[in-house]
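Just dropping this structure here.
A protein chain is absent from this complex, but the other protein chains hold their places.
Each chain carries a letter (A, B and C) given by its place in the written order, and its residues are counted from 1.
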Amino acid sequence: MPTDPSVDRGLASPVSIGAADAVGDAVLLDALVAAEVALTRAWATVGVAPADAAERISVALGWRGAGHPAHGHGVGVDDVAEAAVGGGNPVIPLVSRLRGCVDEADRAWVHRGATSQDIVDSALMLLARRAGERTVVELGGVEAALATLARDHRDLVVAARTLGQHAVPTTMGMRAATWLVAVRRARRRLAAVLEQLPAQLGGAAGTLAALVEHARASDAADPARTALALVDAFAAELALAAPELPWHTTRWPVTELGDALVQAIDALGVLAGDVALLARTEVGEVAESAPGGSSAMPQKRNPVGAVLVRSAALRAPQLAATLHTASALAVDERPDGAWHAEWSTLRELLRLALGAASTARALADGLVVDPAAAARTLSLTGGLLVAERLGIVLAPLLGADRATALLGRAADAAELERLLRAEPAVAGLDLDALLDPAAYTGATSALVDRALEEDDR
Amino acid sequence: MPTDPSVDRGLASPVSIGAADAVGDAVLLDALVAAEVALTRAWATVGVAPADAAERISVALGWRGAGHPAHGHGVGVDDVAEAAVGGGNPVIPLVSRLRGCVDEADRAWVHRGATSQDIVDSALMLLARRAGERTVVELGGVEAALATLARDHRDLVVAARTLGQHAVPTTMGMRAATWLVAVRRARRRLAAVLEQLPAQLGGAAGTLAALVEHARASDAADPARTALALVDAFAAELALAAPELPWHTTRWPVTELGDALVQAIDALGVLAGDVALLARTEVGEVAESAPGGSSAMPQKRNPVGAVLVRSAALRAPQLAATLHTASALAVDERPDGAWHAEWSTLRELLRLALGAASTARALADGLVVDPAAAARTLSLTGGLLVAERLGIVLAPLLGADRATALLGRAADAAELERLLRAEPAVAGLDLDALLDPAAYTGATSALVDRALEEDDR
Amino acid sequence: MPTDPSVDRGLASPVSIGAADAVGDAVLLDALVAAEVALTRAWATVGVAPADAAERISVALGWRGAGHPAHGHGVGVDDVAEAAVGGGNPVIPLVSRLRGCVDEADRAWVHRGATSQDIVDSALMLLARRAGERTVVELGGVEAALATLARDHRDLVVAARTLGQHAVPTTMGMRAATWLVAVRRARRRLAAVLEQLPAQLGGAAGTLAALVEHARASDAADPARTALALVDAFAAELALAAPELPWHTTRWPVTELGDALVQAIDALGVLAGDVALLARTEVGEVAESAPGGSSAMPQKRNPVGAVLVRSAALRAPQLAATLHTASALAVDERPDGAWHAEWSTLRELLRLALGAASTARALADGLVVDPAAAARTLSLTGGLLVAERLGIVLAPLLGADRATALLGRAADAAELERLLRAEPAVAGLDLDALLDPAAYTGATSALVDRALEEDDR
Partner (left out) sequence: MPTDPSVDRGLASPVSIGAADAVGDAVLLDALVAAEVALTRAWATVGVAPADAAERISVALGWRGAGHPAHGHGVGVDDVAEAAVGGGNPVIPLVSRLRGCVDEADRAWVHRGATSQDIVDSALMLLARRAGERTVVELGGVEAALATLARDHRDLVVAARTLGQHAVPTTMGMRAATWLVAVRRARRRLAAVLEQLPAQLGGAAGTLAALVEHARASDAADPARTALALVDAFAAELALAAPELPWHTTRWPVTELGDALVQAIDALGVLAGDVALLARTEVGEVAESAPGGSSAMPQKRNPVGAVLVRSAALRAPQLAATLHTASALAVDERPDGAWHAEWSTLRELLRLALGAASTARALADGLVVDPAAAARTLSLTGGLLVAERLGIVLAPLLGADRATALLGRAADAAELERLLRAEPAVAGLDLDALLDPAAYTGATSALVDRALEEDDR
């Protein structure tokens, strides 16, 4: 048990507890260290820093390039977190601690030419990329499970509901295909955004002036060009995209990421909302494989996965709105508060997206469809479920107005059938076939196939 | 003066009053009518409806295909709006009125096989596409003005501010280039989203069942294939993208649009925020060409354009959040309230984006830069503005710690110069050159050129 | 049909179309005029303006004091709305037009000493008070209907659902009482907030300087005291509260109002959400008296009132968030965009609250409870619905662990009863009584009575 009361482990956020390791403080600290080391390595790449100095710093701070975790730097989260208050961000105290970890001769290369925002932004992008990639994998898992559902229940006829009321028949396959295309689009968009997340390196005010000055001091032939090359090398070290311009105040990398994360959570929210509705006691068409229990009510089978994913879906849009508000207020050459509002917000959104995707994957993987329940609800309103079809078929026989009137008069299925059988003009029709919901599922099979084919690409 | 108290003309939203004609009720009504006519024309295209019936309906309802405005349908906004309450949306009363406008023999083709959501969603996409395209044009105008600013003031040295404090020098060109790249990215994203806005046609519950049934009734060889072709034909009529699947509950078309609109407003918000700060009485580096006055304070030159754009930027993120919340709650086969929450919200966002873009364009077009004011603010802290550079240059001469200490000791520019001149190790340096802010603008010229080149593509 | 495409009548917001007359542009314009007239009347009250000048202005501009509508001023909404862009708000052009409506000798009294924000803020508070009072009345109507429901169905036993699953029995009365207390609290809070809405009168920068100067010019004995008295007189004219200090940048009057409106909509949203769930085809415990139909599906009984109220509930929180964001950014002596972001947002929130309250009142007034459906759903899981009770009763007889195990083993009601009857220790119990859900409704009757008693106060 942590004795320190300030620790936050996710006790109040079960949906994302499994995602905590992706964006926790220690991970962020490692990413900050990685960004600092990447900078020294980039200085060596462009020929300004000695290669052996960069190598010594890499070893001392425990990071060896993209794809490697940072470890062994020995700097403490608590220590940096508390010292961050004085300057408003964690990089200022971090740099002094990191300089203390390296040879005195190499100290000047640590953080050379950078501003705090260069390091924080790059570290957050690194963190985002990694957490985002895990989210992409989980979303892919959701898709695989939904594709299986769509295939397995492609033609299982169920009642479609609109505004909460039975409308016409549809299929379980169509439901799953609809969930699938939304998750897939969101996953592709997220993956595309992750590819474009840029490193940040602009120096004090986005002019690269200190970078140019250091290049000049080392007799670079074209200091400005060296500085621009340094930015690219820095991005390459972190396996992030090279920025077009410093983006200290143009925050699309943050908001496009936020938008894509929310879109993914939205898609999962629809799946979860539908599962919660379909699992209701009166419906029971689906159930979670591992429902939650209740200490007092032993009969409860709570759709806990759906409930938790829904809780994420209710929170995410407002977090993205905060990122946009901060983006719109990013004034001057580096902003006075708007930037600081992004850090926790983006991390919480990353945490929610990964947590919701993992939870939804388990939910989708284990979703149990109950064909008997589906048949029961499908038959609840009898022929009324195909009233639309009857209207189409009867209109030429009775006239549209009389057909509508007849259908509107039927209070229930029995009366509907009685009215139909009493109608001479209907005598020639095969009423049983006409009233069969399975014969009125439209183009669902073709649409499911289309969704699944796209999946195979 | 409207005597009807319920009319809303934008009295309380000056930023978007010029955009009101893009998304007003009459425009929405015309779009609804266009969607209905497009459906009948699509039925003819796939060979189910007689071509002459579609033509007669086109004439009667006053819409002749994408690119043409709808007019002459004679249906009243007030009438439909009030009747919309009963069924929860305006299409139900609209259809009965439109049927009254066409020949009795053609009535059955109006709204054939569609559900209200097909028509509302398609009409909103049509509206969005048109308003969005106007917004794209205005954003392009903002870019052109900012590119001119960047070119004209590429090397005008100004003070860069971070956290509200003078930091190092930058250039007016760099500022303009930074604004430019953000607006450009937002405009390109918006344009890409507009290209993908899909028509909606799924029938009562997204199964296309009524469409298939009508195709079957007209002896189509493959009724499901005919229904799918109808969807494509319908989209083509409206010059919208063909949907992969019906998207009654997968609302990415709405949220991706919302996200792109907010990104554009964010970018304009940064421009406006900077203009408001740079136009402050103490700064005066820029001014609007048509500042607002005050009845009581004749000296006031209010940056009204910037103020209005900022007001839009403070509102837009929450509107997009509502679209995401609605998207995440779009359950069943058609949702019970979430869908209804989108309509006003999306229109207000379209209105704000177009209004903010137009206002920002006028702002950018007329932005007056005052080089004298820039020179005055640039010199406010004298050599302190290049303290970073001094640190870099002095470190090898004095050691990093002594250099930092010396610079930190200087309370103002005069003391800084005195301290420097008193330092023997500094004697060999050309202090005047070293203290010249124009010599410490880093890679700004190259970055501005990069931003402008990209613009020429 | 309006030929002007910019008119917005609420075609896309059915929930609030009935509320449009409360906050439309013409109403806002009238309120602005009322505020201007109130100012001249207040000048007369404190003895600075001649009483007959104030009277002539009242007549010319058509407003005679609180409680009277403004009419006859002859100023056009369109004209003012378009001219508002130049100065960023509608008051600047309004004042010049109003001056044109009064005798030349009286012109100087129009807008004397005020700033635009004084007039806009006061007019919005006036508008808010009136729309808010109508909302309070509608909420009271909702409460009356819910109290009747609670009384009529006080002991109608129904299944309680938690996380969407049947849990234990409750009563329809308890449901209605729960809805009732939430609406009542929200209504009381809203009424209290309305009482405190202040007038705004601070002059150009909240110092009352122009007011003091005008008082001095008319030889007031203590000009500052006269100016303070003027503020009180102005508030009294408008029947608004007198402000403690000018609140140009301290926006609690706007955010407290916004919070109260959202709280009311939240409470209605819960009612609407429950109605939508209870009206679902599989449940049917309640129905709206005037459900919405469908052109294609004659059997549909859509809970349109609930759907529309829910759509308002999904939008309101973000509107209130915008008001808070604007409040937090209200800098300087009068803000540069944050204030402007409030106008449309507050009006939309007022419109939604009144519309949602009216719609919910009709919904609650006409809510039809179906005891047969309630009995049917209540019996769906048989004895499992009282598993909690069985656990309590059986624990002393079997031990807690065995009791829980026995109950957990029962997959359905039949098996439960079989297991119970096979258990010797249970033999002495009256199983029928024990399994009767009506005997396990806890303290619901007392709680319903408590809620109703509070209502009688």
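Heads up, the rule we're going with is that contacts are C-beta pairs under 8 Å (C-beta built on N, C-alpha and C of every residue); 3 or more make two chains touch, one makes a residue touch a chain.
Because the structure is a prediction, the values reported are computed rather than measured.
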**Report entry** Omitted chain - touching chains that are shown
**Finding:** A, B, C
Query raised in the report: Of B:L277, B:V309, B:L354 or B:V393, which residue touches the hidden chain?
Result: B:L277
Query raised in the report: So which of A:G47, A:G65 or A:G293 would be touching the chain we can't see?
Result: A:G293
Report summary line: Where C:A66, C:A83, C:A191 or C:A205 are the choices, the one touching the absent chain is C:A205
Report summary line: Where C:R41, C:R130 or C:H214 are the choices, the one touching the absent chain is C:H214
Requested in this report: Write the list of chain C residues that the hidden chain touches.
Outcome: 88, 107-108, 115, 160-164, 167-171, 174-175, 177-178, 181-182, 185-186, 189, 203-214, 217, 224-225, 227-228, 244-246, 249-252, 255-256, 259, 262-263, 265-267, 269-270, 273-274, 277, 313-314, 316-318, 320-322, 324-325, 327-336, 388-389, 392-393, 395-396, 400, 440-447, 450-451, 454
Query raised in the report: Can you name the residues of chain B that touch the chain not displayed here?
Result: 159, 161-168, 276-277, 279-283, 292, 294, 296-304, 307, 318, 321, 325, 329, 377, 380-381, 384-385, 387-388, 391, 404, 407-408, 410
**Report entry** Footprint left on chain A by the chain that the document does not show
**Finding:** 1-15, 17-18, 20-21, 24-29, 74-78, 80-82, 84-90, 92, 95-96, 111, 115-116, 204, 210, 272, 276, 290, 292-297, 302-304, 306-315, 318-319, 321-322, 325-326, 329, 336-341, 343-345, 347-348
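Simple rule for what comes next: only the chains that are shown with their structure count from here on.
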Query raised in the report: Where the CA atoms of chain A average out and where those of chain B average out, how many Å apart are those spots?
Result: 23
Report summary line: Multi-chain touching residues of chain C, meaning two or more other chains, are 276, 292, 294, 296-297, 302-304, 307, 318, 321, 325, 329
